[in-house]
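The complex is shown incomplete by one protein chain, all other protein chains being positioned as in the whole.
So that you can tell them apart, the chains are marked A and B in the order they are listed, and the count of residues begins at 1 in each.
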Amino acid sequence: MGFWLELAASGLITGGIYAVVALGLNLQYGLMRIMNISHGEFLMLGAYLTWLAHTVFGINPVAFLPVVAIVLFLTGLAVYRLCFRRITRTSPSVEIIEARSLLVGFGLMYLVQNAAYMTWGADLRGYSFLADAVEIGGARFAGNSLLAFGFAVAASLALLAVLRWTMLGKAIRAMMQSPTGAQLVGIDTAFLHPAVFGAGLALAGVAGALLSMVYEITPGMGEPYTVTALIVITLGGLGSAAGCLAGGMLLGLVEAFGMHFTSPSLKMLLSYAVFIAVLLARPKGLFAR
Amino acid sequence: MPEPVLCARGIEVRFGGLVAVDGVDLDACAGEFVGVIGPNGAGKTTFFHTLSGVIVPTAGKLMVGGDDLTGCAPHAFARHGVARTFQMPRVFRDMSAEANVRFGLEFAGRARRHAHEAFDDARAILAFLGLEDSAALPAGGLTPARQRLLEIGMALGARPRVLLLDEVAAGLTHAEVDATAQLIRRVRDELGLAVIWIEHAVRVLMNHVDRVAVLHQGRKIADGDPRAVARDAAVVEAYLGEEGEPVKRAA
Partner (left out) sequence: MTLRELLGAIAAGALALAALPWLASDFLLSLALTCLMYIGLAVTWAMFSGATNYLSLATSAFFGIGAYVTAWGFGSLPYALVVPLGGLAAAAFAALVGAGILHLRGAYFAVLTFGLGELVRHAITYSEKTYAHTVGRVLQDAPESSVVYWTVLLVAAAAVAACAAVRASRLGLALAGIGADEERAQTLGVDTRAAKITAFAIAAFFAGALGAAVAVRWTYIEPASVFNPFIGFQTVLIAMIGGAQTLAGPMISAVVFSLLTELLRLQFPYAYLIVLGVLLIVLVLYLPGGLASLVGRWRRVRA
């Protein structure tokens, strides 16, 4: 019993992180049709920032979370201003926005990832933080994973609440439904687009900071998370924040149980199999009505 | 009674819980000029999409020239001789006007011959439409009115047996509409085409077609001689508050 609980919990913990990573990307894509393939690179930046703060300045990683969020939010504003604003303004159609933003994303991926390799090298980095095991209901968990899971779920729920109950959230959801209609009723895209893009990167950064408490980090760590985020978005449906949360948890569980019954080296194969199956069978997401 | 070239039976389109088209029948014979009218949201365009294969109906049957094409892809309809225009002109913007017309000749129209040989050549089709001076220009640079004509040219390039026109009169002046209608009648006469023309603005259409069908809330509420249909109580009812005036004037 304890073993199965541990397996399920570890799936959910990974899934919580997946949800946070995917939420940012989903907001950006749903709102602006920007497919930022370099999303995982910003997760990696968040991880390295936290690692630096902890190992060099001895700052508590949890206390540092807001700083990571703010730094990456500002980075997001700059990246949007320098790269994506021009695309959304000059592209003749949505499809071209998607294609061009994808290519720019690849450019950013190479830029950020290799800059990180140049700065920090290819070695695995890490630090020990709350690594002692905690026992809950006969199952044992590392304290840092529980903490990461808690923050991941809290961040996701907070975002869901913002989207559902605040004016800003209503504006964002209106924009996703009908960009021109929302502009007609006076929603300011010049403010909303960069803000949402920044928020997406902030979420990625927070996810990276949480991951750095649990795992060792490298400059190449972000790429698989981008792919995972895309899978989660596909599972949950484009533009659906609640779908993202559910999709993330689901993928975490599928991976945990799948790896247990087959082999850990099949993890990526499993994710891709889920991805392709969902795209072919339910291209609008598992929860679409 | 001649065999209809296009025969739609019990066409139904549902989007989730919404029924956009509800059991519509429509026939068109060679040489016949049929109008389809209806107020906004009557399901005209959705119905039209099913006739060209762009939308697969959730129920019903579509026959073209005696072949059952229900559920087939748009290119199958095109190859069986169903050619259409789009409400907003969808020309290939970067290709020349001539290449746009030749596109249909190369694909849908490849296996068939026109009754009239003069229409086997892209230049001849452009000349017929009065677009010969634009032949070499990129289609995206033409005026909206000319793009609309070019849409008809692209459809003619597909060597059609049935020509579907989706609101070709929208945004044109009365004189332009009459000229376009004359043009379409000439094509119909020379090639023996069945022409189905959807229009929101009723008056324009009533003066030119042989027969008119009226859609309202997804159902066909009338089908017959334009004058008789215009006096039909149900039709007047459907248009009241929206287009009651034009119908009366057309009558």
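Note that in this section a residue touches a chain if its C-beta (ideal position, glycine included) is under 8 Å from a C-beta of that chain, and two chains touch if they have at least 3 such contacts.
All values derive from a computational prediction rather than experimental measurement.
Among B:19, B:95, B:124 or B:172, only B:95 touches the chain left out of the display. Of the listed residues A:8, A:102 or A:174, the one in contact with the hidden chain in the full complex is A:102.
Summary of contacts with the chain left out: across B:6, B:21, B:37 or B:108, the touching residue is B:108. Residue in contact with the omitted chain (choice from A:83, A:155, A:176 or A:232): A:83. Although one chain is not displayed, its contacts with chain A can still be listed: residues 29, 33, 35, 37, 83, 86-87, 94-96, 98-100, 102-104, 106-111, 113-115, 117-118, 227, 230, 234, 263, 265-266, 268-269, 272, 275-276, 279-280, 283. Not every partner is drawn; the one left out touches chain B at residues 52-54, 73-75, 77-79, 83-84, 86, 90-95, 103-104, 106-110, 154, 157-158.
We adopt the following convention: only the chains that are shown with their structure count from here on.
Chain centres here are Cα averages; for chain A and chain B they lie 48 Å apart.
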